[in-house]
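Left out: one protein chain. Kept in place: all the others.
Order as written gives the chain letters A, B and C; numbering starts at 1 within each chain.
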């Protein structure tokens, strides 16, 4: 069985997914849509398929599944359109920046019985997968505390910040998902603190670049997330999970593991400086998982509900900062 | 010039300090006081000096300085007594569990012009001292974020919990001081979350065993502290400071640095499992610093004010947890 | 320009190279030969091309280059055949186990002006490439000492040992090449010691499984190589280069970088346990380099001469062990 794909949005992330489809014997790239036909054709030249319009893809008989890689503000409409068209859907996160819009969209997904997977790629990173496996094995006992430190190499340009939904819906949302990934229990309360230390332009746009968030579950498990839009030494992505019997952590990744010892000391190279090189294996595994879930007709994870939950945590975080108090997820969802 | 010392309280920490005095050529142990004369004599047998009462020490002409190592509830009275007696004072933290009591006590210290040093030993740990030196050198630029993970190997017995003042005034207070140590700016706001995951008895006593605290300064610098009263792998004490140009961290310490590689993987020994072995160098350096500050008549750091500031952060933390909101230090101090 | 390839020998390593050709836009797999047609067809099914005989490939007009992945004892004959047929040749190491045979073969290569590259894949490992770059940058000054520790996860079966040429021509030969890679000076003298500690069958076959070799250059630079056919903790591949200004090292690689801390200590997973997973990036980069050298008509490295030099070191090593003395390379080459 070959699953026939269309990619909607032929930009950077669209190309990453096209590569995954190409190297998967169960999948075939049939069509590519993009607002700019030239960009679609660039992708087609390398990975195959043909240019088609969104509508043509929705009505096509030779398309089983779509990958939505278009700008965020189009996600919810496209998910609804292709849910109604009966296609399996992989949608880059977030489905929308507005909780109500996501809830409405997921209602359509549910009514149409659509298979929907949301692009939280880090769940597929081999290091985080191995970390999760250790937790599942029981080796650290009952989870008590999760500590995530996540820093971007540098702040995005103002143009991006404007449409990003802000640091919590754009960047921390991945950490919220990574907290939920091993927890086995939903977040109940959020407390957060944020400031502008990296770039004043970010503050002028109403956003933050430095933040700490504490998530708490009903049973008292806690997760502390520390974010910065700057890290001179690379893309800093660490997670540790502390439990009653021990602690498991996933370390940072670098391109080469050499060490230079001189009179100055022992020097290791900086970390990966770009999320796409850092998470290259995760992106490939993510699409593979989506293909497998279609081929085997098993549920796709992370689901639309997973996307919604992390968005709600982001919303609660914003409320916590604005009001200087602990905010319950139930207040925003 | 030899500085003549009396030790008040001949327990575990009193002995540690007696060792530091013995090996310092500038210092001499003259007298030891303890509620239990036998315990004082045990210390005297090893390190010298003679048994005397508190009052005898206060009025003695051959005593220049005292080390207060008695139970916490006696600290403030003793500080005042020896301030009035004209002795230099080293007092184990905290001066008192009550902010008003500490403020009153420090007033006496100020009026009498007493040299007072408070026992935040970690400031003297060689690793943390080196970390501070890197920050001072400007190599990480302007501080933006401090992350402290601090976990005890195991929870103390209920008897201790009862008189400890709770996790924040007993354990986290060291982390508050470690946050203030490099910051160069006072904490303005506290947000915190805490729960009981390690031992229900701790909860029954009204205390917590697992906590996360976010401290914020007026300029938006943040410090995230993560605590647990349990760590199966030893005494976990990490701090990292992230700045505009880079990040500096101090790693955990273990007794021996060997590694065993087998089919199971690469195994390093657990960490130190006791604060006294972990901080043995810090304790020695602390008393040396006190002796030097007396000998050279320079200010003693950390001061009584440092003790008060960290106590206020602890108080604000408790208020933040109780009221589920960000609490300003100015509300409690 | 597309370079048209034939693969001779469709086994494990042939498939690895077929993958590299497939993902290289400059290369095309045209033909596959194998003694067992079924094995060739398995490869063809995945990577394309068609089955042809060795002779048909030699006389084909639509083949520019061949990859020789057949058993060692066919290498020299095939190199000569395809040199005379005017094809560019990539040959897995070693060209032959006999120095004279290699010398004769290289004469044909030279006379026919053939581009020949020998498969010392480790030169293309990104970590070793980065190590070499540090040396070239001058950061460690003048090289003085190279230390290589190289241990296989387990001993090969007796059948393999019999045709392998022994540990030095089969396994250590890679380390000899890795020593020559950064040195910039030829090896002059060899001293070695070897024993059978892993598997007595290896000894019965006249081979060794545990060895140490010291290589020396004319200027006194030294390289110490330590080998074992066993390492319970995985595929152990370390190299460090010590110079007048410092030292640079390349660490071992593992599949995932997580760490589990429990009462037993801090445990990291074992290393890669198979050379093909450990060196997956190196194999791909190796074929890319071969394709580039054809496309750009630049010399292919490592060359046939590189293969010969390392073989001579292996021969000298055997002589050193047999005679218990330092052996000059000039005695065997």
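Please note the rule applied: a residue touches a chain if its C-beta (ideal position, glycine included) is under 8 Å from a C-beta of that chain, and two chains touch if they have at least 3 such contacts.
Because the structure is predicted, anything quoted here is derived from the model rather than measured.
Asks: Which of B:48, B:246 or B:324 sits in contact with the chain that's absent?
Replies: B:246
Asks: Which residue among A:245, A:261 or A:332 touches the omitted chain?
Replies: Considering all chains, including the one not shown, the answer is A:261.
Asks: Any idea which of A:141, A:156 or A:270 touches the chain not displayed?
Replies: The one listed residue touching the chain not shown is A:270.
Asks: Out of B:75, B:127 or B:230, which residue would touch the omitted chain in the full complex?
Replies: B:127
Asks: On chain A, where is the contact patch with the chain that was removed from view?
Replies: Per the touch rule, chain A residues meeting the hidden chain are 231-233, 261-270.
Asks: Can you list, in ascending order, the chain B residues touching the missing chain?
Replies: Spelled out for chain B, the touching residues are 126-127, 129-131, 134, 139-140, 245-251, 253, 255-263, 269.
Asks: Footprint of the hidden chain on chain C, which residues?
Replies: With respect to the unshown chain, the touching residues of chain C are 142, 144-145, 147, 149, 151, 189, 191-193, 195-198, 210-212, 214, 216, 220-222, 224, 226, 228, 230-233, 236, 242, 244-247, 324-326.
Following the convention adopted for this analysis, only the chains that are shown with their structure count from here on.
Asks: Using mean CA coordinates as chain centres, what's the chain B-chain C distance in Å?
Replies: Roughly 58 Å separates the two chain centres.
Asks: For chain A, jot down the residues that touch at least 2 other chains.
Replies: 245-247
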